[in-house]
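One protein chain omitted, others in place.
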Amino acid sequence: MLFTIVEGISLGFIYALVAMGYSLIYRTTGVVNFAQGAFVMVGGMATYWALGVMHMPFVAAVIVGLLITALVGLILWMALVLPLWKRGSAGFVVILATLVFGDLADNVFEKWLGTNPESLPAWVSGRLVIGSFGISFEYLVIIVVSLIIMIAVGLFLAKTSTGIAMRACAADRVTSQLLGISPQSVGAIAMVSTAIFGGLAGIMLAPVQYTSYSIGLTYGIFGFVAAIIGGFGSLPGAVVGGIAVGLIESIAGRYVSSTYEVVIALVLLLVLLVIRPAGLLGKATDI
Amino acid sequence: ACGSSSSSGTSSTSSSKAPINIGVAVGLTGYLASDDVPFSEGVKLAAAAINAKGGIDGQKVNLTVQNMDSAASTGVTVVTQMIDQSHIDVLIGGSVSAATAAYAPILARAQVPMVAASVLPTDDQWQFSTLQPTSETNVDDLGFVKSKLHLTKVAVIYSETPYGEGAAARMTAEAKSIGLKVVSSQGVLTGATDMTPQLQKVQSSGAQAIVDVLTGPVHIVEAKDAANLGMHIPIVMGQDTRSIFLQSTQAYPNVYWTALGAQVYPHNSNPEVKAANAAFLPIYKKTYGSAPGEANAARGWDSMQIIAKAVSASKAITGTKLDTALEHVSYAGTETVYNYTPADHTGQFSVANPLGIGHFVGNKSEIVYTASS
Amino acid sequence: MTALLIVGLPILLNSSFWIYNVTLISTYAVVVIGLNVLVGYIGVVSFAQTAFMAVGGYGVAILTVNDHWNPWLASVVAIALAGVLAFILGFPLLRLRGHYLTMATFALAIAVYYFVTGAGFTGGAVGISAVPVLAVGSISFGNAVPMELLTAGVAIVALYLVSKLASSHIGRDWKAIAAREDVAVSLGVRVVNRKLMAFTLAAVLGAIGGVLYVEATSYVSPDLYSTTIIVNLFVMLFIGGRARTTGPVIGTAIVLVLPELISSLSGVEGIVFDALLILIILFFPRGVVGGLASLWNLLLARSRRHEIQPVPQVEGSEVISG
Amino acid sequence: MADILTPQDPSIILQAIGISKHFGGVQALKEVSISACAGEITGLIGPNGAGKSTLLAVLGGDTRPDAGQVLLAGVDFVGQRRGSAAQHGLVRTFQQASPIPNMTVLENVMLGGSQRIGPNGLGVVMSTRRLRTAEASLRDDALSLLAQLELTGLENRLAADLSFGQLRLLEICRALMAQPKVLLLDEPVAGLNSVETAHLGQVLAGLVDGGLAILLVDHDIPFMLGLCKVVFVLDYGEMIASGAPEAVERNPLVRAAYLGDEEDPGLSGEDH
Partner (left out) sequence: MMKADNVGVHYGAIQAVHGVSLEIKAGGFVLILGPNGAGKTSFISALAGIVPCSAGKIVLDGADVTHVSATRRVRLGVSLVPEGRGVLKGLSVKENLLLGWHASAKERRGSFSTGLGEVTEIFPRLSERLEQDCSTLSGGEMQMLAVARAMLARPKVILLDEPSLGLAPLAVKAVYAALRRLSELGMTLVVVEQKNVPITSVPDRTLVMREGEVLLDMADGRPSEAELAELYLGGRR
């Protein structure tokens, strides 16, 4: 049981990282970015390319991977979201555009790096063993990095004037312009940071699972589920939601049925939403 | 993300005969892309080789490759289109069994024979398979566990696909007959990214080894999750690409894998099969270098050659005549020797098991067991 | 008239490929017309459409293949079942708002997908094949032409029905709910009733589409209801044009036919397809039909000033983002 | 302090008794009682943040009070389904103008009459005669209301394209379309000029003559005092005065909290 819980939590933190990406971009621009999963894929695959194809040293490869992901984020912003945003397109058009962009990214990487699943070497090796149970240090890395990002971003948004300006943009773009804020650049910063978080998730994920051109969809979906469960737009909510999804999945898989673990997780999610229509940490006014 | 197509083969040569139109329906994307992409490459290599020699008895091969996204629904659309637009005479199908099942009736209605790299849904006269029947694989894997590893309690992990479900059932039945006990049997959804629950159940069942009938990236997930759980028991993996086996081994050293003909090479017990590989592998290497998909490519190559054999035997490129010819093909391919009969559309019932068990030591693979050895 | 042409031409040309395509387009169009009621008009972003397609599709397959029912009876029962399920599920689901509702319906759709993949009576990943075809007397809808006529007919009826509703006072309520639910409530619009009815209507149309597809191909499998399909339904609707009568049909046709047109671009057709979709979204943010309509209006107004963009203006119901 | 009209008064159509509401630490309403009579305009004034809009939200059934009762024609509907107020004949406008931006002005107004037709989806599909005549009469009513509020000519504009003041008028039109028994108006003349204010005053006066009860909230004091039969004054969530307009205007508490101390509040005054 203990292991199942720890396993669920560490799995949950991967979802949490993706969920935080959704929340960050939503809190700062009001955009629901369904290319979030694609960033996970790009991060992993681009790092694999730098490491496995170009044979760069590990650290350099990670940096290159993140840079490429950031670039993809910037392209998404400049070429797609910003024009729609400027035109005041309905939120759902933006969602659809990001979905298609995510698929486009999958297709480009499939063409570029092929369909083979690839791995990345572990960041740290070894396992933490306490008594009869043990877990890879790699999972701990994921947990620690997610927590650091959550706290750092949370503080940034709450305390710094840039952070507040970013939230202002999400609320009302015209008014934020009147306060000397440039929604364009705020959005670009937000999108690039989100891309980097997604990419980081992909890079940390690859050693414990794998990376491939098609990995994005799964993480995109479950990250979104986590973000919703926690309360959309809330960073601590993203982490709580991620852990909840991870736990439900691993406990259902272990003790009920692995065939139906996803079904169970989703049905529980439905029940939860009916009981708490704004997620675990969301406020009713946020809906 | 729907259909795609490409045509290769030219009509520029002097041959006056109509070319034979072969459709290829494969999952170039989707969960079996890592199998079907190299598979389609093998088909193309074979077609190019045949056309370079002037075709099959002077009849050029005209390929139409369509991506069905590893999905049955897309498969139906794509195959319908190939029948109507490209007027295909015969179809080469990829490894997605659900898709094969979905378009089998359409092909039968159109009287187009199919040679697929998946299990067959029904005993239909128009369908042929190049996939080793699950019994073969199982006997091989189980035999290895029994006679090489000297273990008795095994766990079976299978993918929730027609192929996986069928194989798991066969395996449980056959284990008994060779004195093994299946203590746990776990299904995995295609595209799963977490296998810890299944592995935990295996752990608590007291299994001494795992035999899986999975394909694709889940193998890597399985190895990594097993490592994270601190497991040590051997895992004998089902058919896959070399790269996936290597990555799995790097995460979890105690991995053995089912080696197909091209992966067993040069240790193939059948000299004809060995010779076929000796002919094919250099061709593959020339185009794709050290790409890891040679085993699936080899099966694609074989599929094409089987059709060529039937065409030249019957002098027919279409319909019942070609179908009947396919039912009598006997061909020594890179995978195995195929002896098709009207009663055996896998061509394997009367043939010695060609598979082996591979293992990586460092980056070098070695064959540690062959069924017939 | 145009409809007659589109349906009739393939038959005249005797192109089984195009007959099949018109069948496929009509089938999906019925589903998307249902989706349009929810997403386009009433602003309920529901992903549950594939779940109801699955109820229709699996319903007819199981009832005919396993229980040997008459295909017509099975179809009607499967469609009615979807309607009843939607009505029951609608009560708790429609209490949710915004992303949360979207998520819940998404969860429902994926849960159904995984369920039919795992369950035994649905045939698992293999699905169910050789579903008996519909027939009237000696006309079998297993043949391509009758099936094309049947599906196209159903699509036209669905289109007529929804456009009639949309232009009535009910449509006015729908739009008001989409834009400002609180205002609609304060004016006495029966919001719960309207949403529930729209949800049920969409589900019934989804189930009809599901039944038609299975009847047209004689086959049902889980991947007919996967996330890819969910997303595609939305792409169809948005490319065509939300809250536009003909939007769903045009969008469905584009999404289904465009890949065929570019299929000669070996290897990069996926990239090209996505890029084209993105261009359509960028240049026709209200869909092709919406875009053409406003182009037409501009021509009518003979205004040359349309290049001036005012302050960000509401382009439609702000369904998802604030 | 507040001298509420006796509940026995038969012309009282809307009555709230002992309403309290708090948001976190803010006590927005503290045991407030208020009533409105058919055929009269009742005023509600008070400084910014006094709780006027909150009270309207409670009366309209959009906000659930912590305590208290709301009786509409004798029926308590606190805690009933959202929107039941409107079905009982009570309609409100919002302080922030709330048009349906992607509908035309005419459609916006006709929307107000939606519940007059009822659900009748089948009728729509069959396009029954009854429905067509109902729809036509709705349109006629809407056009005449628009004319009454001098919005003629704008009926085919998108509501999103109207100016601020036009939106306010539109909103009142839409509310009237529902043929309410009680109309709650939150700052209807904010954003209207003096001419329009006077005009709207006449329109409202005409409406109550027909038996409607109006509860009016606004900061335009001459407008309020001129129209209302009874005025209630809220301050910090408490009712500090009520009664005839002249009495309220002279009330020192009200002057201190709301109007200011000078004799002439100077709202319409001239400075030179």
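Remarks
Order as written gives the chain letters A, B, C and D; numbering starts at 1 within each chain.
Here, a residue touches a chain if its C-beta (ideal position, glycine included) is under 8 Å from a C-beta of that chain, and two chains touch if they have at least 3 such contacts.
Here the structure is a predicted model, which is why all the values come from computation and not from measurement.
Although one chain is not drawn, the whole complex shows that of A:Ile181, A:Val225 or A:Val239 it is A:Ile181 that touches it.
The chain that is not drawn here is touched, among residues D:Glu31, D:Asp62 or D:Glu196, by D:Glu196. One of A:Leu2, A:Ala60, A:Ala171 or A:Val256 touches the chain omitted from the figure, and that residue is A:Ala171. As for the chain not pictured, it touches chain A at residues 161, 164-165, 167-168, 170-172, 174-182, 285. Listed by residue number, the positions of chain D touching the unshown chain are 23, 26, 46-53, 95-96, 150, 153, 161-166, 169, 187, 190-197, 219, 221, 257-260, 265-272.
We adopt the following convention: only the chains that are shown with their structure count from here on.
Among all residues of chain C, those that touch two or more other chains are 114, 118, 267, 270, 313-314, 316-317.
Multi-chain contact residues of chain D (touching two or more other chains): none found. Two chains count as a pair here when they touch; such pairs are A-B, A-C, B-C, C-D. Within the complex formed with chain A, the chain B residues making contact are 1, 28-31, 33-34, 37, 160, 186-189, 191, 193-194, 196-198, 200-201, 216-217, 220-221, 224, 227-230, 241, 243-244, 247, 250-251, 292-293. Against chain C, in their complex, chain A makes its touches with residues 26, 30-32, 80, 83-84, 86-97, 99-101, 103-104, 107-108, 110-111, 170-171, 173-174, 217, 221, 224-225, 228, 232, 259-260, 262-263, 266-267, 269-270, 273-274, 277-279, 287. Note for the complex: chain C touches chain A at residues 39, 45, 92-93, 95-100, 103-104, 106-108, 110-111, 114-115, 118, 227, 231, 234-235, 238, 267-268, 270-271, 274-275, 277-278, 281-282, 285, 309, 311-322.
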